[in-house]
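Before I ask anything, let me first share the structure, which is written out below as structure tokens.
As you look at this complex, bear in mind that one protein chain is not there, while each of the others sits in place.
By written order: A and B. Residues from 1 in each chain.
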Amino acid sequence: MSVLPYLVAGWIFLVGVYGLATSRHLVHAVGCLAVAQSSTYVLLLAVGYRRGATAPVFSDIPPGTTVVDPVVQALALTDVVVGATVTALLLALVVQTRKRHGTVDPDELSGLKG
Amino acid sequence: MTRRARLWVLAAGLLGTAALFAAACLRMPPFGGTWHPYGDRAVAAAIAQRTANTVSSVNFDQRALDTLGEESILFAAVLGTVVLLRRTPDERRVAPQPASVPPALRRYAITVLPLALLIGLYVVAHGQLSPGGGFQGGVVVATALHLLYIGVDHRALERVRPVGLYELADGVGEGAYVVLGAAGLLAGSAYLANTLPHGTFNTLASGGTVPLLNAAVGMEVASAVVVLLARFLAQALEIVDEKTVDEKEEKEKE
Partner (left out) sequence: MDRLLPLIVAVPLLGAAVLVGAGRRMPRLAAETVACACAAASTALACAALARATTVVSWAGGWRPRHGVSGGIVLVGDRIGLGLAALASVLVLAVLAYSWRYFEEPPRGHSGAFPALVLLFQAGMCGFALTGDLFDAFVFFELMGVCGYALTGYHVEESRPVQGALAFGFVNSLGSYATLMGIALLYARTGELGMAAIGRQLDAAPERDALVAAAFVLVMTGLLVKAAAVPFHFWLPDAHAVAPTPVCLVLSGVMVETGVYGVARVHTTVFGGPGGIPAAGTRRVLVVLGVVSAVTGAVMCWQQRHIKRLLAFSTVGHTGLFLVGVGLLTDEGLSGTCLYVLGHAGAKAALFACTGILLARLGSVDEHELHGRGRDIRGIGLLFALGGLALAGLPPFGTGLGKAVVEEGSAWLPALFGLVSALTGGAALRVAARVFLGTGERGREEEPETAGGEEEPETAGGEEEPETGRRIRLAPPPMVSVAVALLAGALAVGTVPALAEATYAASSAFLDHAGYAATVLGGRAGGGQPGHAAAAHGGAWWTWTGAALGLLSAALAVVLAAAAVVGLVPSRGWSAPLRRLHSGHIGDYVAWTTAGIGLLSLLTLW
């Protein structure tokens, strides 16, 4: 069972990608991208987990206590910010897509081909 | 491509990716293991720098350059949103109509607002001590302000939210991080070096530059989120097509 958390992360990534590729609504597609991204949080935090350890904050525990890896938590924080900003930017583009194309269905966007 | 063809391509890709990733997982170190060399180094360094919250020490001291990039991503995304959601020549701005709000909701929002604001500022200020910091606290501060929109209306929000001022604060927050980094250079050390006295462990004035960088980030994040939401709100409430306005006016005339 020791690989289950890693497999879960991979599963989330694949589910997100599947949703993204088959989406019929751009807002839904943005959501799917966020799902795919959340797999990276799961993977990072799973990699940094240490059995029986606590949060790496020493304001209420004595130094020397076993803690989980703080580096992956910092990375996950960065990752969250990246995800939020990309989502905001893509949603702004979706708003404009709705106005200029009159649709949010990727099947009906046909301005660029060939 | 037809939908069917796309599904075939996708299925092949997903299967390949799944096989690869599963094979990799089987070779991963077991979940919950004790071997974390970088993590152990980061904890030791955080304590040496008298920063109780190790995650903040990693973010704002040991890997502060990452956070500069991260803050800049947010900064760029907000700027990008401002550009993308601008009012185009064929659009007009109308004043949003006031809407009625259930009294219970209004009472709740007005009570919670100052509390949320305070918690947000607390989270920013205690980033070096307890979970939280500039990013988390900044978001809380920004959303707290928007309780006004939920509890009262858009006009009330606009009164406490002069967007120009928040844009200034956005730039100042980003600039302050860059300049604080350069202060390390001026002090004779490296860029983004933690050159201030580290203070006493587990007090508000510990961690050297960590609280200052946290404050800069908090300011940037709070203003950035305010500006971001202002743009989306303006799109939802204020900006309309010229055509829609004309149609409305005609209806009113009739």
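Worth a mention:
Heads up, the rule we're going with is that a residue touches a chain if its C-beta (ideal position, glycine included) is under 8 Å from a C-beta of that chain, and two chains touch if they have at least 3 such contacts.
Here the structure is a predicted model, which is why all the values come from computation and not from measurement.
The omitted chain makes contact with just one of the residues B:Gly120, B:Gly151 or B:Gly181: B:Gly181. As for the chain not pictured, it touches subunit A at residues 9, 13, 17, 20-23, 26, 29, 33, 36-37, 39-40, 43-44, 47, 71-72, 75, 78-79, 82, 85-86, 89-90, 93-94, 96-97, 100-101, 106-107, 109-114. Mapped onto subunit B, the footprint of the missing chain covers residues 1, 6-7, 9-10, 12-17, 19-21, 23-24, 26-29, 35-39, 41-42, 45, 58, 61-66, 68-70, 72-73, 75-77, 79-90, 164, 167-168, 170-172, 174-175, 178-179, 181-182, 184-185, 189-194.
The rule we apply is simple: only the chains that are shown with their structure count from here on.
Centre-to-centre separation between subunit A and subunit B, using Cα means, comes to 15 Å.
Those residues of subunit A that touch subunit B in the complex are listed here as 1-7, 10, 13-14, 17-18, 21-22, 46-52, 55-59, 63, 67-74, 77-78, 81-82, 84-86, 88-89, 91-93, 95-96, 99.
On the side of subunit B, the complex with subunit A involves touching residues 6-7, 10, 14, 17-18, 21-22, 25-26, 28, 30-34, 36, 38-39, 42-43, 46-47, 52-55, 57-59, 63, 66-67, 70, 73-74, 76-78, 80-81, 84-85, 129-131, 135, 202, 228, 231-232, 235, 241.
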